[in-house]
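Every protein chain but one is kept in place in this view of the complex.
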């Protein structure tokens, strides 16, 4: 379902914090802080995860010159059980908070909710975003981090990063949110947790198609369509589906994927990056900065999420996925 | 002397290749692969085939996880021979304790001194 925002809420600022391995990201120059300690000097990975979220939000507030009392809502989520890192960060931030879970698509679903609250007049300033911490997520969804299992070429590397954006009322000089599409949950019967790109590509396809259709737009009306964390193989599959559906090959150069590009061509990361922090970090640093600089006038951000749990996988369920999209423009 | 090393290398390598094929071609997880190999080791010993393999390849046969199934069965069989049916249960860990007890002890010590680290290479 597409939502058109009449008041065009704006991205006022972005705050992105990343871990030590993310120094090697092609987007690292756009991040606000890169930390050398993956645990942020905390005792456990989960505490480090929380600290990372706090820092991203604090940087965001500092940049915009506001404090936590001036923020109306904090909307976000992560991938740890019951989203404790985000919940605990919300305790420290002391802002009215709703936790959101759309797996790796939380970066966009939180912005959609923040935009709706802004449109409603209920919010002057909201923080929206998502995060993931490699060690904490890996141990929950896969194996202990020191376990020597061979990852296939289809696997993706969970990013350690937190990306948050400050959403407020429309401002001329800031990129604004024109429209959004909330995706359906799509399941094409994929069941390999080491091949998430293949599970998520159909969801991205459906959301992109329905957004373009309902907005009455063509592929080439956008300067960029950027998906969240399909990885190199997932992106290939999405392109295959789009070509099948009549999108011209030359238009496909407008389609990119944050996860596929995140670590460059480094084979150590197999098919690329994933995790809620992947799309959040790229969307709320690189993309916002490019829009502000005027490099892009209109982009479609499509965050994809695999809605599985280790339990559902072990019980033999397939992997249902979703994708949420926001259309951002800059005057 | 040198030949025992060569045989250890080759036999150990072949058992690992079988494991790799179970994972790549058979699409098994590491846990399924190792469980399968342990069962194979137990059956081979039941047929009296594992001991000759150890004699031939030394560590090439004792180091892969198949030897765990072998020594469990070996203990059970030895006790069963002496004490009958009850021996099947009582003899099980007679021979095998080393791998498990080492893993438990070193696991505990490892937990005390190390922290999980997310490096890539």
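Read from first to last, the chains carry the letters A and B; within each, the first residue is number 1.
Basically, a contact is a pair of C-beta atoms (placed from the backbone, for glycine too) under 8 Å apart; a residue touches a chain by one contact, two chains touch by 3 or more.
Keep in mind that, in the parts below, contacts and distances are computed from a predicted model.
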**Prompt:** What does the UniProt entry say the missing chain is called, choosing from "5'-nucleotidase C-terminal domain-containing protein", "FAD-binding oxidoreductase", "Branched-chain amino acid ABC transporter permease" or "Stage V sporulation protein AC"?
**Reply:** "Stage V sporulation protein AC"
**Request:** Using the definition of touch stated at the top, determine which of A:43, A:172 or A:250 touches the missing chain.
**Result:** A:43
**Message:** Going by the contact rule already stated, which one of A:124, A:154, A:290 or A:329 would touch the omitted chain in the full complex?
**Reply:** A:154
**Request:** Determine which one of A:68, A:84, A:146 or A:289 touches the chain that has been left out.
**Result:** A:146
**Message:** List every residue of subunit A that touches the chain not included in the displayed model.
**Reply:** 43-46, 139, 143-154, 188-190, 195, 198, 202, 205, 233, 236-237, 240-241, 244-245
**Request:** Tell me where the left-out chain touches subunit B, residue by residue.
**Result:** 4-5, 8-25, 30-39, 41-43, 45-46, 54-55, 57-60, 62-69, 71-73, 75-77, 80-81, 84-85, 88-89, 91-92, 95, 97-104, 106-117, 119, 121
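Here, only the chains that are shown with their structure count from here on.
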**Asked** From the C-alpha centre of subunit A to that of subunit B, how far is it in Å?
**Response** 44
**Complete:** subunit B contacts subunit A in the complex at 23, 30, 114, 116-121
**subunit A - residues contacting subunit B, complex** = 19, 21, 38, 45, 134-135, 138-139, 144-146, 149-150, 157, 160, 268-269
